[in-house]
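To start, the structure under review is shown below, and the notes come after it.
Removed from the display is one protein chain of the complex; every other protein chain stays in position.
Every chain is named by a letter (A and B) in the order it is written, and numbering of its residues begins at 1.
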Amino acid sequence: MKGGRVGSILIALDRARARRVGQPGQRLTPLINQVALYVLLALGAVGVCVALPRKGVNPQPIGALLAAGAGGLVMLLLGLAGPEHLPNIYFYVFGAIALGGALRVITHPKPVYAALYFILTILASAGLFVLLAAEFMAFALVIVYAGAILITYLFVIMLATQSPTEEEADRLEDYDAVAREPVAATASGFVLLGVLTTMLFGGVKTLPAGAAGARPEAARDALLARMPGKVESVLRTEGVLKDGEFVDRGGSAVDAAAGTITITDAKGGTRVLPRDQWPERLSVRNIEGVGFDLLADHPGAIEIAGVILLMAMLGAVVLARKQVQLDEEAKARHAARLAGGLTDPASAGAGGAGA
Amino acid sequence: MLSGILNSLAALMPAAEAGGDLLHPPKGAMLMLAVPVLTLVGVLACTICAVARVRTKLPAWISVACLAGAFGCVLATFLGYEGPRHAVGFEWIHLQWGGETPRGGGQVPIRALHANFGLYVDTLTLLWMLFVTGLATLIALYASEYMAGDVRTAGYSRFFVAFNLFVFSMSCLVMADNLLLLYLGWEGVGLCSYLLIGYFYKKPSAVAAAKKAFIVNRIGDLGLALGIMLIFVKFGTVEYATLLADSKFQGFLAAATAGDFASIPWDIQLIPALLMIGAFGKSAQFPLYVWLPDAMEGPTPVSALIHAATMVTAGVFLIARTFWVFQVSEYALPIVAWIGAITALLAATIGMAQFDIKRIMAYSTVSQLGYMFAGLGVMTSVGAAFHVFTHAFFKALLFLACGAVMHGFAGQLDLRKLSGVQKMPGWRIVGVTMLVGCLNLAGFPLLAGFWSKDMILAQAFAEPGYSAVGWVLLLTAGLTAYYTFRVYFRVFVGPQHFEPGDEVHGHDDAHGHGDHGHAHAEPAHDGHGHGDHAGHAHGSGGGQHGFHPHPPGWAINLVLVVLAIGAFAIIPLNFIGEHAGHGGWAADMVHHSTAGPLPAGAGHAAEGHGGGHAEHGTFLGMDPHKVMYYVSGVVGIVGIGIAFVLHLAGRTEAARSRADGLLPALGPIPGWAQHKWYVDEFYDFLIRTPLWVAAHLFHLVDKLIVDGLVNLFGFIPRALGKAIRPSQSGVLHGYALAMAGGVAFLLLIVLMAAL
Partner (left out) sequence: MMHLLAQANPPAPMHAVTLGHYLFVSAAMFAIGLIGFVSRRNLIIMFLCTELMFQAAGIALIAFSRFHLNHTGETFVIFVLTVAAAEAAMALALVVLLFRRRESLSGEEWASMKG
């Protein structure tokens, strides 16, 4: 019954695939054979499950290898999907680093290393953002995430960790050393992943040519019409403007619909610059696009973001100022640990670290 | 509520046209209206005393003043009496409905329920009100001393509030011009009876007795209410005058007079039967008499006023007031006669075997009420009313004398533990007045009780078909004489002896020294030390050293003497007026009221004493109206003689008498009688046990099925919760896992569905 159901899914997928024509920007055939994908996902799941920290025998490296291998195979299959899909090498590099870093974030028992791996993931993601022509977001990501948030994390990790004594410098807290319900967690996570990838690879579209800034010409020109200063400066730098000529900043010098730029000379005469004569540099950059989108199209949004941050800051201040007493249980454990540490580290380990 | 009253007052002018309005009342209307108003003033004043925490005898004096005023008003009305009078206080109830046109066409007739707070005063009313207010005044005076033990508590005021409220209700009942106001008074006296029986509300037996009285009365009241409703449904009115003038009713009455009962619809004949049930309940007739003996748990003045003299005669009054209504039924009056006779005999036999003197008096009351009902049943409403009148005097007297004994001997009422009381110092008046009362009750020749009882007996024999009733009543007369004098001979004469009752401590505590000093300041009781000595000398059997019998004070003695004189004073009333020798004045009073003979006075409805009977019953071949004097006198004297032989002659100690020797010969019968023929137990078995069983059965049903169902619905979520609860571990990871798994599962379903 179940096999029949899966088989029918595959048949349906095949039919859907057959209908799709491989044209750029159009629906394409699925990138990966479904069965192979599921097998690889299962393998990856096993790998992640094994790689999660646990007590006693530690097969973490094997699991990590397995997971990484599965992920790599998926990538490879993605690349092998067709000659026209020959992978951009940067995508694979950044993707692999990002996913590997993420894997290490969740498998590394020590929080400090997890945080550092997370920085690695962030950096790789920033690389992916650049590939996607979102340079502003890439830099913002590195600055905000890697620079601010993760440093905060590191501070907190330092604040909220027992200062290790010399003899147990490598001692792990019990809750760090052992993952909780790794099988169930991996299962649900990978079922989700499987469902998502089935949808993703059921039929995909190639990305359109050009960067995000390389919009359809009319849209790009509409943006240019909003910045006559930039137009004039680019035209002047490129030498299109002669002496005494300028682009009228007050009027509608750039006609996005007609695709023309009206240039005014010193005597008040005008000439029209059609689109095919525009210099190549006369385009909209990512940061300009984001700027207009954020500040002109969504002006309220940035205000709201500011308020959210302000509130978070106030909340953090209020919370952190609160004087907290150790509750009784923790005090007792603390005392036991101190006493145990003085006399018998082994017995203290029973209550504290499992390693 | 208030606006309703104001509306009623606003409507007073037009409503009062029948009897004039308050500003221009007909002659005497103000006097009549003053009676309920004065008693209400008493209620309010005593309530204020209770609220203001007055701890003196003030409420008693207020009550006596108000009641005396009411009595004065009644007396003035009586002296100025010129004919039936109608006084309207205000429009009380006016409901109107109907008149709308239903969809089917036609028109719903307009009907209206109209009742005034109006008084109808005729001679029957006056007769009743005279003894009600008169006795109430005297008994309030008596109670002022009798209840003195409670004067420092709120109970004293409470007692007089209920006392005045009772008289108010009774005046509503008796003076009402319509059945609704009568019903108000009827329920009012029931309520006051309940309140006063349960006066000692900390005493479980008193509470039980109060509940019993109330519940048994409910049965009767239901009958009365249904009867009134049926009257309204059938005749469209609740006012006596309108009812009696109703042409339909006149037609039925004519048919009944002609003996043509078949032409009267059954539901018309049902009306008297329903009213009768009400009368049986209130007047303690078989089978609803069981509450009255228990009602003796109340204070003795209450027993005397409510449960002997006045309230219990309300049933007689109801039947007398609606006597014409009773005549439209073929069976109502015969049933009344037989029930009365059975009750009289039953109560007398029970009374013979009791030892509690107050209880004996209670059974004698039930028995005498039986006489009255029998009298009504045999068509002598005159005799019944006359007996009510005389009985009120001597029964109040008897009760008050018994109460004095109870008061003086710390609640002791057992006739085996008291003896020779009359000879003790300070008790002479009580003894003598008790003797007067006993002679009256026993029907000793030429006394008031003799004449009234004789009228009923004679009429029972004279009325054709009722001679069996007559024989029963005659037997009862003998028994009455016997048990009455059993009490007198055991308690008041004979060797001196007493054992105080169990209220000795409370009694002494309750009587403040001031009160004692007050009582002993009377010269008549100067010999208290003497009494003390006598108590010690003769009370050794009780072993209660230090207890002094407490002779009654001036108020109790005064009331006893007044009542005793009254019992004699009413004798001459029998020999004046047009019914001289046959009820006399009282008979005239009743004769000229609605309880009198039918205007169309054919043979059926005529009074027996008036002659003119088509057929005349006989007593052993003689005219009962001529020989019954001698016969009943002899029977009474024989009864007294037997009591003398069995209970006084040769008796040397209190607890034993010659009668005890006879008991074995009678087998178990005296025991049965002492247990009241097991009527209470029979009711228990017949009504309470099935109810108890049904209650427990329904309790089980309720518990298992109803509750079970409800509990099941409560249990399902609880069990479900218990099963699911472990999943709520409180650990964040669990919730996260559930959420992630749920999302994955949902997406899986969406994917499957999409394909």
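The rule we apply is simple: a contact is a pair of C-beta atoms (placed from the backbone, for glycine too) under 8 Å apart; a residue touches a chain by one contact, two chains touch by 3 or more.
Quantities reported herein were computed from a predicted structural model and do not represent experimental measurements.
Summary of contacts with the chain left out: across A:229, A:274 or A:315, the touching residue is A:315. If you put the hidden chain back, the residue from A:43, A:66 or A:192 that touches it is A:192.
Summarising the interface, chain A meets the missing chain with residues 24, 28, 31, 48, 52, 71, 74, 78, 84-88, 90-91, 95, 98-99, 102-103, 105-106, 111, 114-115, 118, 121-122, 125, 128-137, 140-141, 144-145, 148-149, 152-153, 156-157, 159-162, 173-176, 178-182, 184-186, 188-190, 192-193, 196-197, 200-201, 204-216, 219, 280-281, 283, 285-286, 289-290, 292-294, 297-298, 301-302, 305, 308-309, 311-313, 315-316, 319-320, 322, 324-327, 329-330, 333-334.
The set of chain B residues touching the chain not shown comprises 721, 724-733, 736-737, 740.
The rule is short, and it goes like this: only the chains that are shown with their structure count from here on.
For this pair, chain A with chain B, the centres built from the Cα atoms lie 99 Å apart.
Remark: chain A residues 5, 8-9, 12-13, 180-181, 184-185, 188-189, 191-192, 195-196, 198-199 touch chain B in the complex.
Listed in rising order, the residues of chain B touching chain A in the complex are 733, 737, 740-741, 743-745, 747-748, 751-752, 755.
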